[in-house]
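These notes are about the structure you will find just below.
Take a look at subunit A:
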Amino acid sequence: MARRLKRVGLALLAALLMAAAPDAPVMPVFPPVRPDQALRFPADHGAHPDYRTEWWYVTGWLKTQDGRDLGFQVTFFRSRLSVDQRNPSAFAPKQILFAHAGLSDPKLGKLLHDGRMARQGLGLAQAKVGDADIVIDDWRLARGPDNRFQARAKAADFTLDLAFAPSQPVLLQGDRGFSRKGPLPSQASHYYSLPHLKVSGSVIQGGRRVKVTGEAWLDHEWSSTLLDPKAVGWDWVGLNLDDGGALTAFRVRDAAGQTVWAGGSLRAADGSTAHLGPGDVSFGTERVWRSPRTGGRYPVQRELVVRTPTGERRWRLTPLFEDQELDSRRTGGPVYWEGAVRAPGARGYLELTGYVSPLKM
Partner candidate 1 sequence: MTAERRPLSRTALAWMMVGEWRAHPGRVATAALAIAIGVALGFAVHLINGSAQNELAQAVRTVNADADLQVHSSTPLGFDEGLYPSLARAPGIAAASPVVELRARFGVGPSQSLEGGGLTLLGIDPLRAAAVTPTLLGRGAVRAAEGAGGFVPESVFDPRAIALSPAALAASGRKVGETVTLTAAGRTVTFGVAGVLSQASSEQQIAVIDIATAQWLFGSLGRLQRIDLKFAPGADPQAVQAALRARLPADAQIVTAQSEARRGDNLTKAYRVNLEMLALMALLTGGFLVYSAQSLSVARRRPQFALLRVLGLERRGLLAQVFVEGALVGGVGAVLGLALGLGVAVGTLKFLGGDLGGGYFRGTTPDLVITPLPALIFFVLGLAAALIGSLLPAMEAARAQPGIALKDIGDRNDPDARPAAWWGVGLLAAGTLAAFLPAIGGLPLFGYLSIGLMLAGGVAAMPWLARVLLSPLRGPARRVLVLDLAIQRLWGAPAQAAVALCGIVASTSLMVAMAVMVASLRGSVDDWLNDILPSDLLFRVESGGFDPALRAKLAAAPGVDAVLFQKTLPVRLSPDMPPLILLVRPVDRDQPADKLPMIGAVAQAPAGVTPVWLSEPAARLYGRKVGERMILPLGGGSSQVFIGGIWRDYARQAGAIAMDGADYTRLTGDDLRTEASLDLAPGVTPAQATRTLRALLPAPLAAQVQFFETRQMRALALRLFDSSFALTYALEAIAIVVGLAGVAATFSAQTLARTKEFGMLRHVGVLRRQVMAMLAAEGALLGAVGVIAGLGLGLAMSQVLIHVVNPQSFHWTMETRLPLGLFASLAVALVAAGAGTAVLAGRRALSGDAVRAVREDW
Partner candidate 2 sequence: MSASSPVLSLTALRKSVPGGRVLFEGLDLQVAPGEIVAVMGESGVGKSTLLNLIAGLDQADGGQVAIDGTALQSLDDDGRTRLRRDRIGFVFQAFHLLPHLTLAQNVALPLVLQSVEAGEATRRATALLDAIGLTRRANDRPAQLSGGELQRVALARALVHRPALVLADEPTGNLDPETAARILDLFVAQVRGFGAAAILVTHSERAAAVADRSLTLTREGLVAHHDG
């Protein structure tokens, strides 16, 4: 009734004086990676927010107290978006962080995985500059003062609570950390690895905390223009060799499955390193697994041939089990295969991307 009068002479909104909306947006400038830029540590363990894309990738094999083998991965991504840089809001989506965690348990025969995604800001999501410390809510990967990396990821079906102690120096990929990914010099990334990380900690699964040990591998990579336009995905493998050596091999594929670029490195236990170029790496396919969920056809068993100055070496890569597909679309990622593999005298991880639809960075 007379309450209608309320609206007469009632102005609802208070306002704070603000500058009028901008006319022309200021877009971010993404710097290219340059070969002459030397990596420095621990600063380069931290984030490089100017670049478009960055990730910290930890994969590895675990052994439980009762002697079972498990595979795991914990990955944190950072992505800089093309949004107006003038927006002063703490919520401005200039940096998006997301993370995936996966657990490969042969008893289950399929990959358990979960993810987190948030815009950086307000202390809830943060990728620190200066040293490794990436936080998304209750997930975190950080390097401690003792040089050990701590990872904690509470997924829906499991929790990883792991520490990684480096047992070898940093392995700079490519040309002192400048790793080419395509035929153009600009198609490259800054890339280093930490193989043979000694793992300690625990895995909680089904409400049970299990102590684990094992050996892991960390990749840290950042770039603004990673892939060639023809590229649809890549195959990548990192193997901790039983003799203390470390093998890295990757190839970038086009839509026809032909190699656009390839590379990698083989570091011997004594530290001597052979850098591999496009002609030095070949991935043969021995078995293809078809995902019943996405229809993706993944070459999960490989014959890897690497040509080194000392001769050709071969590894037959066999997966811990076939179904290690990871669908991360809900948390800002692609559909890909990320699985524990073994070879005679070596254990590591194989990554197969772009097999469901072309990968876009």
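A few comments on the model shown:
Just so it is clear, contacts are C-beta pairs under 8 Å (C-beta built on N, C-alpha and C of every residue); 3 or more make two chains touch, one makes a residue touch a chain; residues count from 1.
A quick word on the picks: all candidates are chains of the complex that A comes from, given by their letters.
Remember, it's a predicted structure, so these values are computed and weren't measured experimentally.
Only one of 1 or 2 makes contact with subunit A in this complex, and that is candidate 1.
Considering their complex, residues 1-18, 20-21, 53, 77, 79, 81-84, 87-93, 96, 98, 117-119, 122-124, 137, 294, 327, 329-330, 332-335, 354, 356-361 of subunit A touch candidate 1.
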